[in-house]
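Omission of a single protein chain aside, the complex is shown with its protein chains in their original locations.
The block that comes next holds chain A.
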Amino acid sequence: MGVGIEVTNLNAWYGTNHTLQDINLPVPANHATALIGPSGCGKSTFVRCLNRMHETNPVARVTGSVRIGDQDIYADASPVEVRRRVGMVFQRPNPFPTMSIYDNVCSGLKLNGFRNRKMLDEVVERSLRQSALWDEVKDDLKKKSGASLSGGQQQRMCIARALAVDPEVLLMDEPASALDPVSTSKIEDLIFELKSQYTIVIVTHNMQQAARVAEKTGFFLNGRLVEFDSTHKIFTNPSDKRTEDYITGRFG
């Protein structure tokens, strides 16, 4: 089951560049939360702070607290532990090029030492069914390289790979921006399905997408969270003028 996330006074830097400033935001459990805003507004940095991927860049720095469930991920856990609880799907599909579809999906488990074949078989099937890819690939799971799938299939395989380690939270950083419209709608359907079991945070450039999949939406601008409310409110009656300008297409 998903858990809620409580972000308090989060600040992030790349070198001297203060990319996130005083972010406070509660992400509800088992819902999809969308983050919108123009390029460079900090929304990607924000999700990367939620699984401590931000700090893999040597010049990056973070202050503040992020509680996932009842754990402060910066005080009480190692980055490796955090990333097992918080799965991530990236902007471009990033399959492991040398691995089969099967090995790609269970790579998280295998690389953490799980070897039980029967269990791995089950996890691979369950994850691929969850990501709606099972029927398309079940016949060449071990024969085909993950990199040989189409872009949309690769992205669903990457979602299956993230789900296979049984995370509580799923972060998606513009998961459909490199995909065609049919693949995009499949990914959106998927988010709809998955949010009953996981807490989902999705970064998107596409405001219709945010409106379709998310219950809550946050609007970022220049490293600050301008407004965070129900998606309906953000898109119909935003409190902040800047949010209104953005969603009505006056800038960004």
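Quick note on the criterion: a contact is a pair of C-beta atoms (placed from the backbone, for glycine too) under 8 Å apart; a residue touches a chain by one contact, two chains touch by 3 or more; residues count from 1.
Note that in this section contacts and distances are computed from a predicted model.
*Asks:* Which one, "Allophanate hydrolase", "Phosphate transport system permease protein PstA", "Acyl-CoA dehydrogenase" or "Electron transfer flavoprotein subunit beta", is the UniProt name for the chain you do not see?
*Replies:* Listed in its UniProt record, the absent chain's protein name reads "Phosphate transport system permease protein PstA".
*Asks:* Thinking of the whole complex, not just what is shown, which of A:Ala32, A:Met88, A:Ile191 or A:Ala211 touches the missing chain?
*Replies:* A:Met88
*Asks:* Tell me which residue among A:Ser107, A:Ser185 or A:Asn222 touches the hidden chain in the full complex.
*Replies:* Selected residue, touching the omitted chain: A:Ser107.
*Asks:* One chain is left out of this view; which of A:Ala12, A:Ala34, A:Val137 or A:Cys158 touches it in the full complex?
*Replies:* Looking across A:Ala12, A:Ala34, A:Val137 or A:Cys158, the contact with the absent chain belongs to A:Cys158.
*Asks:* Among A:Pro26, A:Gly40 or A:Pro97, which one is in touch with the chain left out?
*Replies:* Answering carefully, the residue with contact to the hidden chain is A:Pro97.
*Asks:* By the contact definition given up top, give the residues of chain A that touch the hidden chain.
*Replies:* The missing chain touches chain A at positions 51, 53, 56, 58, 80-85, 87-88, 90, 92, 94-100, 107-108, 111-112, 143-145, 147-148, 158, 161-162, 165.
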